[in-house]
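Single-structure report; data block below.
All protein chains but one are shown in place.
Just so it is clear, A and B label the chains in written order, and each chain counts residues from 1 on its own.
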Amino acid sequence: MRFTKDHEWVTLEGDIATIGISAHAAEQLGDVVFVETPEVGKSFKAGDSFAVVESVKAASDVYAPISGEVVDANTVLGDAPETVNADPENGGWFAKVKVADAGEYDALMDRAAYEAFLATQ
Amino acid sequence: MRYLPLTADDRTRMLGVIGAADIDALFVDVPAAARKKDVFDLPRHAGELEVERELAALSAMSRSAGAGPFFCGAGAYRHHVPATVDHIIQRSEFLTSYTPYQPEIAQGTLQVLFEFQTQVAALTGLDVANASMYDGSTACAEAVMMAKRVTRREKAILSGGLHPHYAATTQTIAHAEGMNIVRQGAAIDAEAAVIDAIDAETACVVVQTPNVFGVVTDVTKIAEAAHAAGALLIVVTTEVVSFGLLKSPGEMGADIAVAEGQSIGNALNYGGPYVGLFAVREKLVRQMPGRVCGETLDADGRRGFVLTLSTREQHIRRDKATSNICTNSGLCALAFTIHMTLLGGAGLRQLAQVNHSRARELKAAVEAVGLEVLTPRFFNEIAVRVPGAAAALVEALLGDGVIAGVPYSRLDPHAGLDDILLLAATETTTSEDIAALSAALIRRLGQ
Partner (left out) sequence: MTMNAVGRPTRPEGSIETTGFKSLTGARALLQDEPLIFELGGWDKTGVDLDEAGHDASDLSGLTRGNVPLPGLSEPETMRHFVRLSQKNHAIDLALYPLGSCTMKHNPRLNEKAARMAGFADLHPLQPVSTTQGALELMDRLAHWLKTLTAMPAVAMTPKAGAHGELCGLLCIRAAHEAAGQAARRTVLVPTSAHGTNPATAAFVGYSVQEIAQTPDGRVDLADLEAKLGPHVAAIMVTNPNTCGLFERDILEISRLTHAAGAYFYCDGANFNAIVGRVRPGDLGVDAMHINLHKTFSTPHGGGGPGAGPVVLSAALAPFAPAPWVVHGPDGLHLVEEPAAEAVQAFGRMSAFQGQMGMFVRAYAYMRSHGADGLRQVAEDAVLNANYIKARLSGEMSAAFPDGPCMHEALFDDAWLDGTGVTTLDFAKAMIDEGFHPMTMYFPLVVHGAMLIEPTETESKRELDRFCDALLALAAAAKAGDTQRFTGAPHLAPLRRLDETLAARKPRLAWRPEPISVAPTPLAAE
């Protein structure tokens, strides 16, 4: 699993990346009340605004950590947005993306680097 | 000065606690060049009696709607408002409270807003409503911009029966936000003409019923055409009493209903403050602008109400907010809710029937003096063709003490409809008023 400085995570299996927000981000947001996942079929470049996550106290844009085309979105979040709090780095995934350039994945932080980054915040 | 409690002695003692030599020491950050030493060239303070006299004199300079026969509509309507309404909205706890950001000590305002939202949803036949907008015209502009967010398309088609001031407001505000606004030419009975203009870029069509010419339209077919093209139907209503009798926007397939709520609970006020109603289908709720009140529970499990979905709003979302709206029209919404509570569904229906009945009487009287009524299906308002300019006729009839409606040219001088006069009747219009209009028309038109 890799992370961005903007607190998204990515896993990569073959050319399919799964994307969500980190446990740290979910904790900072507080109770998540709504998630707008991206439409299947849309393409994003790394850094594009890609989804929206709302808690009672904040609404935040989620940026695509990696470029590609959306092939699946997590419909569970529509009825149960609290999954993002309960299981942020697994069941609370946002979308799966068919990746254009796997090199982008390798350029992201691993968990140790991300935790070191958080410690500086 | 009667509104200022501090005495000279208080001020001296307080400056002492602060450690400031004088009041000027507290304004030290103001650049010296901008400090005004003198009192401005404006009148000095005045006692209550003096101010009341000045305002009463100004008030007496105008001829109020209730002072004689009166037939203006076109987006604002004179109705009887029960005395209870004005008494309740002047209670300190409603009048002098702020936006209910602390729900534990604002349940009065919040429960009223929840009741208001429920009433608006029921009247418009839609699922949910917000806690009010500034007025109907700004609600219309907000609806068009909401359609852009929902459909991610930028074209809005406005019917030729939409109130010209609503169209102009929408054009100004939604155009500023980058939308392509297509206004159809003024047309008395052609709401359905928007169907032919719908294309794959269309975010929404905006139609009005009853429209500015008073024409009632079943917009079901327009809804079907819009939906087939992936566009939204926005239905505008400026006379909300019509909701007591006519098919609701939701029943006819509207996705968003906006309305001017002034007719229920609110005075004419020379154009404001009014109260915009805004209702949508459930699935669109997170794109709805403005404040929304929702039901929840408190720490002891008791039901209560809070402002909710506020992450859409400007104070949190800032430059990504659904709208820049902050203030709404809370006290006017309260007046609406109280009046609507007194009426109930049964009373509103009766009120609507009385309005329609008065308008039928008005139509018959106008036809009896030989004028052509152009509105085929009306609620309480009709468009009439007059010989010559309608504006000149209205001015002439003032000489008979009659305010004989709104010349269409006042709303849209470039439409080439200078001979169209818009006339409305409500429960406040008496048979004597209508007889006075008939007599004056006969005198002026030489019959």
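Following the convention adopted for this analysis, a contact is a pair of C-beta atoms (placed from the backbone, for glycine too) under 8 Å apart; a residue touches a chain by one contact, two chains touch by 3 or more.
Since we're looking at a predicted model, the values are computed, not measured.
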Selected residue (touches chain absent from view) among B:Ile198, B:Leu334, B:Val366 or B:Val384: B:Leu334
Absent-chain interface as seen on chain A, which is shown: 6-8, 21, 25-34, 53-54, 56-63, 81-82, 85-86
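As a working rule, only the chains that are shown with their structure count from here on.
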Chain A and chain B, separation of their C-alpha mean positions in angstrom: 43
